[in-house]
Structure formats: C-alpha cells, structure tokens
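The structure appears below as structure tokens.
All protein chains but one are shown in place.
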Amino acid sequence: MRKDFTNFNYEYIIIITFSYNSHTDYMAIQTRSNTMADRLKIGIVGAGRIGKIHIENIARFIPQAKLEGLADIMLTPEQEAWAKGLGARIVSKNPQDLFKDPEINAVIICSSTDTHADLTVAAAQAGKHIFCEKPIDLTVSKVRAALDAAKKAGVKLQIGFNRRFDHNFARVRKYTLDGAIGDVQLVKITSRDPAPPPIAYVKVSGGIFMDMMIHDFDMARFQAGSEITEVYAAGAVLVDPEIGKAGDIDTAIVTLKFANGAIGVIDNSRKAAYGYDQRVEVFGSKGAAQAENDLPNTVKLSNETSVSAEKPLYFFLERYKQAFVDEMISFTDSILNNKPIAVTGEDGLANMYAALAALKSVKEKRPVSIEEIKAQ
Amino acid sequence: MRKDFTNFNYEYIIIITFSYNSHTDYMAIQTRSNTMADRLKIGIVGAGRIGKIHIENIARFIPQAKLEGLADIMLTPEQEAWAKGLGARIVSKNPQDLFKDPEINAVIICSSTDTHADLTVAAAQAGKHIFCEKPIDLTVSKVRAALDAAKKAGVKLQIGFNRRFDHNFARVRKYTLDGAIGDVQLVKITSRDPAPPPIAYVKVSGGIFMDMMIHDFDMARFQAGSEITEVYAAGAVLVDPEIGKAGDIDTAIVTLKFANGAIGVIDNSRKAAYGYDQRVEVFGSKGAAQAENDLPNTVKLSNETSVSAEKPLYFFLERYKQAFVDEMISFTDSILNNKPIAVTGEDGLANMYAALAALKSVKEKRPVSIEEIKAQ
Amino acid sequence: MRKDFTNFNYEYIIIITFSYNSHTDYMAIQTRSNTMADRLKIGIVGAGRIGKIHIENIARFIPQAKLEGLADIMLTPEQEAWAKGLGARIVSKNPQDLFKDPEINAVIICSSTDTHADLTVAAAQAGKHIFCEKPIDLTVSKVRAALDAAKKAGVKLQIGFNRRFDHNFARVRKYTLDGAIGDVQLVKITSRDPAPPPIAYVKVSGGIFMDMMIHDFDMARFQAGSEITEVYAAGAVLVDPEIGKAGDIDTAIVTLKFANGAIGVIDNSRKAAYGYDQRVEVFGSKGAAQAENDLPNTVKLSNETSVSAEKPLYFFLERYKQAFVDEMISFTDSILNNKPIAVTGEDGLANMYAALAALKSVKEKRPVSIEEIKAQ
Partner (left out) sequence: MRKDFTNFNYEYIIIITFSYNSHTDYMAIQTRSNTMADRLKIGIVGAGRIGKIHIENIARFIPQAKLEGLADIMLTPEQEAWAKGLGARIVSKNPQDLFKDPEINAVIICSSTDTHADLTVAAAQAGKHIFCEKPIDLTVSKVRAALDAAKKAGVKLQIGFNRRFDHNFARVRKYTLDGAIGDVQLVKITSRDPAPPPIAYVKVSGGIFMDMMIHDFDMARFQAGSEITEVYAAGAVLVDPEIGKAGDIDTAIVTLKFANGAIGVIDNSRKAAYGYDQRVEVFGSKGAAQAENDLPNTVKLSNETSVSAEKPLYFFLERYKQAFVDEMISFTDSILNNKPIAVTGEDGLANMYAALAALKSVKEKRPVSIEEIKAQ
C-alpha cells in the first residue's frame, strides 16, 4: 500500500514495496533501468512553504523525478543558491523560463492562489503536464478556463488534494472498494484545525468552505465514490468573534446528498484544543470503516488520575507528511506510465461547486443543489 | 457515579455507592431506617416487555420502592400469579384500581402508546406521581393535556428517556458540567440499530424521527444543555425499500441548532451490520468528550488476519440494562426526597417538537424551526 | 456467554440467555417448571464480606437456589433479622445446625480461613455438597483431608476461584478452546492490587503467593489447560518496607513451566497507583488473545494535555462483580444437573502447590518443581 523509492544511482533504482498484508512478499525489490530519459523532469513555480515541501520530497523520495528548474517572482539569492545546489538547471523569477524550456516535462504550480489559473493555462499551452496546488482559483470561470486549456493541450492536470493519499483514508476507501462494507450509505468526516489562521488570512481565504472544508468535500466525494448533488450548511461563529466580523464562520456542519443515494456529513471547527482532528467514517450495508487520528506514539500512561495517550499529530504538515510524498509519486507515475490522474481538474471543480453551494446554503438558510450552482 | 442498592431487610437498607474516581470513599456504606413508610409504593400499568423490565428492576435493585399493584387489560392468570408472588396487593385488568388505591404513591405507565396520555391524565387526577414511557403521545395536543393535568394536580411526571442515565453518556455530560470541555460548540450523536423492526411496526411507529431519533433529540438537548431551535433533516431509504413503501425512511442525518449557539448532528440507520451503534461526542472550547460503544468484553484476538475485538453489545436491552435501573432509582429518589425530576414532561414535549420538525424538514426539503412547529 | 436468570414465580422461571455473537438467537427465552423440588437449598456459613455477597447474589440472581439457613459464630441480632427477612428457615451460631438439617442440599463455607477445612470435612460427612471459599487451608495435609472427605462422601466440592468466570478471561479461554490461537505457548498474567492490605492482615495472610498470586496460579493453569510443573519466583519489597519486616514481599515475577511444554509468567504488585490491574495474555501458534482491564465507561476526554480515559474498575468487588454471580450459578447448575464442577478441590490443591513452590523458590533462590513440593 505504501511506496517508497530509493535512488541508488542514475542507472538503477531500487523500488521497495511494503505490503503489510502479506508475509511472503512484504519487501519485493525490483531493479530496473532508470536512464535519464526515464525520469520526469520537473520545474517548480513558487518556493513558499508548500513549494519547499514538494522540492524536498522530490529530492529525497522520488528518484523517478528530477528537479530541472525553479521560478519564483520573489526569488532571493539564497533560494537561487539552494536550488542550484539541488541540481536545478534553470533558476529564474519568470515561470515562462520553465514553460518554454524543451527539457521540462511537467510543472508544479505552488505560487500564490491568484496566479494558479493563469499559470496553469500558460503551462498547458506550453505542453507541460501540470500539478497545481488547490484551489485552482476562487472563481468558477477561471477554473473552467484552466481545465479547458489543459484538455485542449492534451496535458495531464493533477490538483493538490493530498488527503486521498493519507494512509488511513486510503485504507478506508480500499475497504469500500474491496466490498468489505457493502454499499456506502453514510459518510462522516470530522475535520478540525488546531488553531485558526490569522484574521488577515481569513479575509482573503475565500471563507471556511473554500479554504478548509474544500478538502473535506474532496474526501467525501472520494469516500462516497459518487458526486455531491445537494448541500445544507449550518454555520456559527464560536471560536473567535473576529472571524465573524471578517464575514466568515469558524464552525460548521454540512449535510451532503450524493448521486448514488448515500448521505453524508462534515463538521469543521477552526480550533480544536487537542489539536488536528482528522477522522473519516464510512458506513455501508455490510459494516463500517473508521479512521482515527494518528498519534506521535502508542504509549499509554496510567496514573492516579487516568489512563492517557498523546494528542493527535499537531497539524497537516505532521499528519499528511507522507501523503505529500505519495501524491507526488502518484503524479510522476501517472505521467511516466500514462496512467489516469488520481485527483483531476474536474475533481477540483466539483469540490469548488460544493463549497459554493455550502456558502450559499449558509447565507440563504436552505439546502442548495449543485445543479443550481452550476447553472449560475 | 453508579448506584446500587441492596435490601437486606425491611428495617435496614445498605446503600453501596461506587465512586470510581476516588480511592478513599469508593464504597461508602450507609445504613438507615427504612420502614414501610419510607418506601415508594408503586403501581404498574402494562406488563409487556418494558413493563416486565421495570417490575423486575424494582424487585431486584430498588429497595426504596415497593410493588403494590399491576394492571394490564390483557392480564393472564400466569401474570396474576406472578405479580402476586412478587408481593403485588392489587392485580387487575383495570388501571383505575391502581389510581383509586389510597396506598399507592406513584404509577408507572408502560401500556400501549395510544393509552399513555389518557392514563397519565387519569393518574394525575388521582394524585399519583407518574413515570410514563415514551412517547406520551404522537399528537402535541394530547401530550400538552397530559402535562397540564400533571401540573394542575401537582404530581411529578418523568418520561422514560433512559439514555441520559447511561454510564457513558452521563460521564460525557459530567465532563461538560465540570467545565472540562469548556463551552459546548458541537454535539454529534451516532445512533444505529442492529436491525429494522417489522414493517407492521414501522407503519404505526410514527416514523423514524418519532420512534427512533426522538431518543437522540433528547440526548442532544441533554448534552448541549440547551433547547433545539431549528432542524434540518436529510433522509433516505437505503436499508429496506419496504420501509420506503410504508412511508418512512431508514437512514437520516439531522442538523440541529441550539438556543445557546451550538450546533449538532445526529445520524440514524435502522440497520448496522455490526450491531447497536450508540456513540456521543461533545466538542467544546477546551476539548472534547467521546463515548464509544460498550463491548461484551475487552479481549483482543491477534492472528494472521488482523487484531480484532468483539462487536458492540447487541441492542438496547443489553446496552441500557443499567440505565433502566438507574432511571427508576432516580424517579424513586425524586419523589421520596422531593428532588427535581431528571426527565420531565416538558422534555418529552421538546423532543417531540424536534421530531415533528425533522419530519416536516424531510418532507419540505428545508430547515424547520421549532417555533414554526409550536405555532401550528 | 453470559447467563442471567429471572424468577417470575415459583412455578416458572424465565431464563434469558444473552449470546452476543449471534444475531438470531441473542435472546432465547426458555420457560420450564421450577417447583420447590427443583431448587437447590443452600445453607451459608459465615456472614462476612464475601458471605454477604454470596447471599445477596443468590437472592437476586439465582432463582434455582434458595437460601435455607445461615450460621455465623458471631451472629448478631441484626444479621438474624436480616437472614430471616430473606427467608432463611435456620439462623444459628452453629454450622452443625445447617449440616444436620435434612432439607439443605449444599453449603457455602465463607467463614474465616482457619475453619474452612474442618467445616468442609463436617459438611461432607453430613452429605452436603460444598462451595468453599479459597483457600481451603494453608497446610497441604488439611486440604488433602478435606478433599478426601468430600470424595469419600461422594459430594461435590467447588472452590471459590471466581476469576475463571470473568467475562474477559472466560473469553480468552474460549478462543483457545475454539482453536483460534492454536497451541498455547506462553501465558502472561498481570495482577496488581490498588493498595496493599493492612500489615496485620499481611502477617496472617500466608504471604503474597498464597494470598494473592494463588488466584493467578489458578488462572495460569486454566488458561494453559495444563498443570504447572516448575516455578521460579523473583520477589522484592518495593511498595512498603513494613511488608518486608512482616516477612513477606510485595512485588513478584514468577516464571511457570507447564506439563504441556508451554511456559508462563505472572507479575504481582500490592500497589498499582492507577488501580486494579488484571490482564491476561495467551500466546499460541496461531495468534494471541489479550484481555485488557475493564473501565467504568468508554469516554475519552481530549484536551490540551492528552487524550485520557478512566482508570480501571477499582478493585475485585467491582471487577469481578458478575464473576461472583456466575460462579454460584455454575455451582448450582453442577449440582442440580449433575454436571462436573468448574473449579474442583484438586484445583485448589494444585494452586496451593504452586504457591508453596514459589515461596520456596524465593527463599532458596532457585527454581522449584511441583514434584518436590508434593514429595515433602
């Protein structure tokens, strides 16, 4: 289920596959030729927090990929030295320097959100495969334009909804696909942050549904194996009145209806005192699968007061550390081996529709169908 | 937290109080006089399944109460012999024989639902304290009449929402009351039955909200410490199409808004393959308390396949076995020591309003306020 | 797996059998005639703590048994009134009054330990079936005499090793018997008390092995399905130096070898800060079964500090509450239906040999075989 790659040299790759469910083949070691021609040559736009994570993951864990270039409009001399040290051939303030380079096969767009759509269009027009961080944009028309551009250009487009690759949530989905829980009837997602973002961020975030719950809409669609058709959202300002003053809410419960007849619910809070709470439950005709939080260790302390365990891993960098690697492995694999993209641009758009429907539902205090949003 | 009573003789009662949180006083044994005059003399109307449980619990576990009489319109000779063997002075087919008896202090009404309201009125008029099984009635006007009668007569009225006395759910509430989770922000209730009732029952049940979720509305109000103000219900027929043909649904997600600003969600299914799923989570500004299912034992089996534990206790008789005892202890204690009733007639009415609002919400596909229901 | 009996009258008994592993027959209700002649008539010797528990359990939970008499050399007027109120026909300071009564079928011996053996002999000679609290005696010769007397008289003799009836430990054993863990290879028992007994008690207790670990020797033999052949004991005084001054130890690890080749280990402590720690693990060729502690509820509290659960149930009265009932149901059933006794006098003797071997092992700092103890 997990994949891990070790690049021993430029000629050979050792792929170590851990399969925890089988004794006999738990470590199948495959050796295959990996000439330069085999590797995906990647250019990255944006060297912020998430950009650095992607760069580092590619360097450490993904021998099939190779960093060819970095572009960041705010490029510093330190970043330039760093990128070159990592082998980047092109280091620039202009993303076009990556797009027009004939060697580069794919680009990762992790610049600021307002640039995602335009850069996606530009990269597509340049014939590059694209991994774009979520959201593509905050307006449907620009997202649609980006998707159209990729389609027209015949390039692959993956969106950074990384939680599908989480070891827990992927296992839940696998139980469903294996038939272990029968037909999906209920999907329940708990998703709470350890602390709210700064108010300045809240104001430009697009709101809780577009900024935070959009991940959960993606998870809901992933786990249900079906599209959302209707949304009802109940919201409240319970964490910080400043969030309310900024026109947003910080606590929400959203009911979902899916095309396959299943129903679902997501709850969000901007602040859980005990840390990042990320749980998923899928209930079906034959049973249920529940993913609990990850903990930093398994130790239980028993004393006069109680039997206690540690709080969940603090936030998304800790919880989804491996999922960030695995989404990039999946992207690389999709392109090198011409497999379907795991999280498509259409997924990004569908998640956005759900978020817009939730926003409208909260404002108009009624259930809102996705059709209504699409028709706008 | 748990109470257990042992009647050693008519003169003395040993009350054993288990307090699991304190070493020093974990078993405080109090001895006090318990002459006949101290005991609550109870007449029971209805000797069906739940009636038998109450009778047995009073006989086994509640020395402060005494069975004085039984009335059942379908009374059999076997039931008569049995009740007399248990010390019942009056055994009759006519509840009025209990109501007019001067010795009897309180009556427990567990006859068929359609008789609850009239019997409550009659008992109240006779000056008896009343424990009435849920629901009081399926129509608001008759419930209101029953409440009015009890109020006018100055008698205490407790409704059989026994889950408040469950050891797990009571512990969650206690954490809230102790301030351990801060202000309540979210209440989440999972409530799923192991198997649907017969279709014949479904047809007369009043529907999933009135028959099944009404317990969860009570739990939600109990845990939130606040009244429900608005309900949005999403329902589906996923378990058995016959339930749909009977005009009911078998799967539901209901969003709640509370007067104190908190929001909540309940999900119901008429059939969980793994048994009776009864969980509660209360999330607040300082933390969260989660009650998991009770299991028949703690054993984990590790083998080549997995690490497995037993399924939850099968159904409400197993899960709420002690809660049935504890609600009756509470009722007895309220009357003998003139304490407030734990689950009042007003609670019963409020739960009913929520159920009616949910029903209307599902039908009209919109959120429905409790005020709207009350105004009908 | 659990049995619960409800006595509705003298003519009929409703036996409710909960079988948690099967949906279809989870509540099989059997009705059968239960005339007086069917009931086991019991006399009890000793009305101390454990005597009261047995009396109460018989009165509340075991309709097939009937309390006929009580004898206690320290009998108070209150005890006399109490026993008569519970229906005892004979109340006396002299156990012989029970033994010579022709109606009484069985006696329960829960007087002080030094009287167990003689009373067992006397009861056997009077032809009464016997339930004797552990230990029968602290010397082998007197235990042997008691066993011989019972055997000669052809009466059944059960010893009060109640933990075999614990819902968790019985489930572990059932997994083994069902073949789920294959051949038993390791048995591990953790057994720690919440607090040491008073020093005065320690001095007359026979020591930690005879007083405390003897229960664990019985559990080890029960779970291994085999006799102990050799013991090595490492002991220490870590809880209270006064225990050491009294010639005893308060902490011990004892290695066991079984006749079937399996090996085992028990650890004891007289004081676990977090309460009564009672766990069993059986490891075999196909897997392992682990029984964890029972908790008062399932609630987890998550806050800024940790995720915590409650401590285990405080002590043996709480943890083994149902096991005390079930051992008495088993005893009653063995006699009424002529089934084998679950915990025999030979079991009691074997446990004692193990305790004596452990004591010798600690003193002589070497492993000691059971053969060596038997040969003394």
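Order of writing sets the labels: A, B and C. Residues in every chain begin at 1.
The rule we apply is simple: a contact is a pair of C-beta atoms (placed from the backbone, for glycine too) under 8 Å apart; a residue touches a chain by one contact, two chains touch by 3 or more.
The structure displayed is predicted, hence computed values, not measured ones.
K.L.:
Omitted chain: which shown chains does it touch?
P.N.:
Within the full complex, the chain not displayed touches A, B, C.
K.L.:
Which candidate, A:Ala195, A:Val237, A:Ala259 or A:Leu336, sits in contact with the chain we can't see?
P.N.:
Final answer for the missing-chain contact: A:Ala195.
K.L.:
From the list A:His167, A:Lys203 or A:Arg366, which touches the chain that is not on show?
P.N.:
Once the missing chain is taken into account, the touching residue is A:His167.
K.L.:
Pick out which of C:Phe283, C:Phe324 or C:Tyr353 touches the chain that's been left out of the picture.
P.N.:
The single option touching the absent chain is C:Phe283.
K.L.:
For the chain not shown, which residue from B:Thr76, B:Gln96, B:Ser112 or B:Ser308 touches it across the whole complex?
P.N.:
Selected residue, touching the omitted chain: B:Ser308.
K.L.:
Which listed residue (C:Leu86, C:Ile253 or C:Leu317) would be found touching the missing chain in the intact complex?
P.N.:
For the chain that is not drawn, the touching residue is C:Ile253.
K.L.:
Tell me, which residues in chain A touch the chain that this view leaves out?
P.N.:
Missing-chain contacts on chain A: residues 1-2, 6, 8-12, 18, 20-21, 23, 26-27, 56, 60-61, 78, 81-82, 84-86, 167-168, 171-172, 175, 180-181, 194-195, 286-294, 296-304, 310-311, 313-315, 317-318.
K.L.:
So that we can see where the missing chain sits, which residues of chain B does it touch?
P.N.:
Touching the chain left out of view, chain B contributes residues 272-274, 277, 295, 301-312.
K.L.:
Mind listing the chain C residues that contact the chain we can't see here?
P.N.:
Residues touching the hidden chain, for chain C, are 23, 182-183, 185-186, 188, 190, 192, 232, 234-236, 238-239, 251-253, 255, 257, 261-265, 267, 269, 271-274, 277, 283, 285-288, 365-367.
What we mean here is this: only the chains that are shown with their structure count from here on.
K.L.:
Ranking chain pairs by how many C-beta pairs touch, which one is first?
P.N.:
Most contacting pair of chains: B-C.
K.L.:
How many angstrom lie between the centres of chain A and chain B, each centre taken as the mean Cα position?
P.N.:
Those two chain centres are 44 Å apart.
K.L.:
Measure off the straight-line distance from the CA centroid of chain B to the CA centroid of chain C, and report it in whole Å.
P.N.:
36
K.L.:
Report the inter-centroid distance (CA atoms only) between chain A and chain C in whole Å.
P.N.:
57
K.L.:
In chain B, what residues contact two or more other chains?
P.N.:
In chain B, the residues touching two or more other chains are 23, 286-288, 304.
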